[in-house]
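Have a look at this one.
Every protein chain but one is kept in place in this view of the complex.
Should a chain be cited, it is by its letter among A and B, assigned in written order, with residues numbered from 1 in that chain.
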Amino acid sequence: MKLMMVIVQDQDYAKLATRLIQNQIRATKFETSGLYSNKKNVTLFICVEEEQQERILTYIQESCTERKEICEVWEYNGNMMVQAEKTLKIGGATVFISEVNQIMKF
Amino acid sequence: MKLMMVIVQDQDYAKLATRLIQNQIRATKFETSGLYSNKKNVTLFICVEEEQQERILTYIQESCTERKEICEVWEYNGNMMVQAEKTLKIGGATVFISEVNQIMKF
Partner (left out) sequence: MKLMMVIVQDQDYAKLATRLIQNQIRATKFETSGLYSNKKNVTLFICVEEEQQERILTYIQESCTERKEICEVWEYNGNMMVQAEKTLKIGGATVFISEVNQIMKF
């Protein structure tokens, strides 16, 4: 079994959630944020069999697209942290896949 | 060392937390929710020695019980996502166990 950690932007989340629910994929939702961009996002933990992995990556790819957006960011001005506006590449999704040794249900 | 990720329903959480605290198990608590059932739950990250694992699984088993409940769920009606009421198996706990290479305290 694998654990997929999927970090997805708020704007893309609804579309991805729909695709996963339609396909009976179970997941746990964490409300998270980016350290740098200050933007809220969602991190999904999805536990998958090896053979489901490709299919789920396709759902993510179809639901999450990278775009440019003006964001409030934290910057270090050499002296202190200040807020600034910057055009950042936002969205898309980041996926980490790692091993799970054991899954149990009670 | 192992990392146990324990997803537990809100109703079962108090009982499990009591058992863990009584037994001096340290954990980090994430407020999470189910993708499908829309219900809030709790995910605990517990880092354990191999030999503690069985004991902690016993606490989980004794604290978390599966039951049937009417839930609001998201469903895809072929056109859009709609909310519906459904009787779901709720509760119990799901546990993922994975390897941790290193633990450090500062």
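Criterion: a residue touches a chain if its C-beta (ideal position, glycine included) is under 8 Å from a C-beta of that chain, and two chains touch if they have at least 3 such contacts.
Predicted model, so just to flag it, every value in this text is computed and none were measured.
Enquirer: What residue numbers in subunit A mark contact with the hidden partner chain?
Expert: Within subunit A, the residues that touch the unshown chain are 2, 5, 7, 30-36, 41, 43, 57, 60-61, 64-66, 74-76, 81, 92-99.
Enquirer: Give me the subunit B residues in contact with the hidden chain, please.
Expert: Against the missing chain, subunit B presents residues 3, 14, 17-18, 20-22, 25-31, 44-45, 47, 98-106.
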